[in-house]
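Yeah, one chain of the complex is gone here, protein chain that is, but the others are all in their spots.
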Amino acid sequence: MAQNMNELNNQNTVLSVRNVSMNFGGLRALSEVDLDVHPGEVVALIGPNGAGKTTFFNCITGIYTPTEGVVTAYPKTGKPRRINGMRTNLVCELGMARTFQNIRLFPSMTALENVMIGRHCRTKTGILGAVLRGSGTRREEQEVVDKSYEMLTKVGLEKLANEYSRNLPYGAQRRLEIARALATEPFLLLLDEPAAGMNPQETEELKQMVIRIREEFKVSVLLIEHDMKMVMSLSDRIYVMEYGRIISTGTPKEVSEDPQVIRAYLGEDDDA
Amino acid sequence: MVAANIIKHLKGALIASIWLAFLTLPIMVIRVDTVEKTVTWRWMHLAYMAVGSFVLAFIWNIFLERRDRGQAKKALETVERVSALSQFLSDPRFARPLMAFGFLVAAAFPWFFSMYQTNILVSALIYVVLGLGLNITVGLAGLLDLGYVAFYAVGAYTYALLNYHFHLGFWAVLPMGAVMGAFFGILLGFPVLRLRGDYLAIVTLGFGQIIRLVLENWSAFSFGPSGISNIDRPGLFGITYSVEQATTYMYYIMLALVVLTIFVTARLKDSRIGRAWLALREDEIACQAMGIDNTRAKLMAFALGATLASLMGVVFAAKTTFINPASFTFMESAMILAIVVLGGMGSVLGVILGAFMLMLLPEYLRAFSEYRMLIFGATMVLIMVFRPQGLVRAKRKVYKINTEAAG
Partner (left out) sequence: MEYFLQLFFGGLSRGSVYALIALGYTMVYGIIELINFAHGEIYMIGAFMGLIVAGVLTALGWPALSILAIALVVSVLYSAAYGYTVEKIAYKPLRNAPRLAPLISAIGMSILLQNYIMLAQTPDFLPFPRLIPELEFMDRFSNYLGTSDMFIIVTSLVVMIALTFFIKFTRMGKAMRATAQNRKMAMLVGVNVDQVISATFVIGSSLAAVGGVLIGAHVGQINFAIGFLAGIKAFTAAVLGGIGSIPGAVLGGLVLGWAESFATGYVSSDYEDVFAFLLLVVILIFRPAGLLGKQRAQKV
């Protein structure tokens, strides 16, 4: 493994996944998955429902521990880290922040506070500091508020800053999740079906937003998405997953011409 | 339309009252003496029950309908309605003078009221702090601790035993009590915190019972069910004072502790730590995925709640000068939980109101004192069904944005 790491330890990669498998009892949800994300890339992971895409996200963010394989993250500063089996909060602290397929905001907190949660791991006020509220704490607190507000403006939610997140419209909730993830200062943003439930116009806006965010924050993006139009026009590279395996990979054009992908998507019978 | 609705509700209430009268008939009406082989019939109870449940069922149905309609309506609204009262209370221009006034009234209380009244108020203040402590664990962090009273016992026995064996005074033990509370909080907290909500509740209940049973059975350590008496009251620079003065003194000590607790919890609530607790309560997985160390946040909430309970235990032992395990039963935990639930989980003001209501009303409405626990139980059910946010809905801070920096 050490050898493996040295070999890959260059700034051409932010995330490398090697040979990752995940078993639930007898069920093999992921099977020998290899995947790389390079700096500044937008990589899409697509595949039919139940192919194992979200399981894959859970495996690389520490929610599940993969049964086999190695996941290595390459933070902007510091050494590469093996992150399979690492606790979820540490993965986030390392610089990989995610959103959820079924939106998981904190409903009785305001939009701004939701983003402020993202700042938690970049700040350090403790119980004593919070109670005494000295100048250091006040400064840090103001910084958290300002930074979080800035994130809200990036996703166009600044006007709704003090609304409870449970009262936001659906599309705004999805964008709020992205702002919350951005607030943790990630080098890799993991988006789980960000366009789900959006209309074409909203999807287009989302796409522009992701492009803007990538430029501005120098962040790489790995996304799971079903909206093919968005995936094809947004991604630099695509991985196609079926039954827990990567069945095809390449540029959008290459992938869309791959007969295996066409079969998986159109559900052609083998004998047809 | 309205009339038809009322008739529908009356009909429903009639059916409910017949059902409940039938249900409670044997237990309300019949009393048996199996030794003397006699039976007492108390038919009047049935009449009370029928009439009472008719009225209650009628109100229940109307409120339930209103609740469900309200929920359906709220789903369509995006802006939350805020009541005039809570708007008034949250405006610092009014809130500050109001708080100052309240404090003045509280400070002057022992000068105008009898020792008996002051004593009752001291007990109520103890429950204010216990409520605020449990509010951190249950209200903010969402960890349902059903063994909270165990930490209260830890504080009380810490003082009682140190006082008995080493003659240590109240002021010396008070900080030790806090440390012991935090220590036990972490000790018991550590193994249970990875459990899910309802399991955590049961395990803390188990721990609470174990501590009480050990205190009851391990006589060599705790003097068993007979408890420890003649505990010293708080010292005041070696001055001896009368029982009446002691009550006043105790009152001011409690008042200071209450102010301190309110200050601490209010500041924590809107801090980095408080936000982490709230996030934890709302969604554990998302919370951890956003970089918050769940275990640490939970331990902090658990330990802080335990610290406050333990402090109150020391005060309780000094106030009553006698303690035994009977003061630390599950019912006590349930009572404190009822305070938090009634007041509003997460709301500091609400918990204070809840403590006063549940502690003072039964004292002053003597007729009710027998029904105290019955009312507590009913309150918990009613609040959960009709007003889960409690008397005072916890509100989040509205932040001022430094637009220049954000620009």
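A and B are the chain letters, set down in written order, and residue numbers restart from 1 in every chain.
FYI, a residue touches a chain if its C-beta (ideal position, glycine included) is under 8 Å from a C-beta of that chain, and two chains touch if they have at least 3 such contacts.
For clarity, every value in this text was computed on a predicted model and none was experimentally measured.
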| item | value |
| --- | --- |
| Touch with the omitted chain, as defined above, among B:G70, B:P97, B:G206 or B:P225 | B:G206 |
| Residue among B:F113, B:Y164, B:F183 or B:F330 touching the omitted chain | B:F330 |
| Missing-partner contacts on chain B, residue numbers | 19-20, 22-24, 26-28, 30-35, 37-39, 45, 64, 67, 142, 144, 146, 191-192, 195-199, 201-203, 205-207, 209-210, 213-214, 217, 285, 330-331, 334, 337-338, 341, 370-371, 373-374, 376-381, 384-385, 388 |
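Just so we're on the same page, only the chains that are shown with their structure count from here on.
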| item | value |
| --- | --- |
| Touching residues on chain B, where the partner in the complex is chain A | 77-80, 263-264, 267-268, 271-276, 278-279, 282-283, 285-294, 300, 304, 394, 396-402, 405-406 |
| Residues of chain A defined as touching chain B within the complex | 61, 63, 87-89, 92-93, 97-98, 100, 104-110, 112-113, 116-118, 120-123, 125-127, 129-131, 133, 137, 140-142, 144-146, 149-150, 153, 161-164, 167-169, 180-181, 184 |
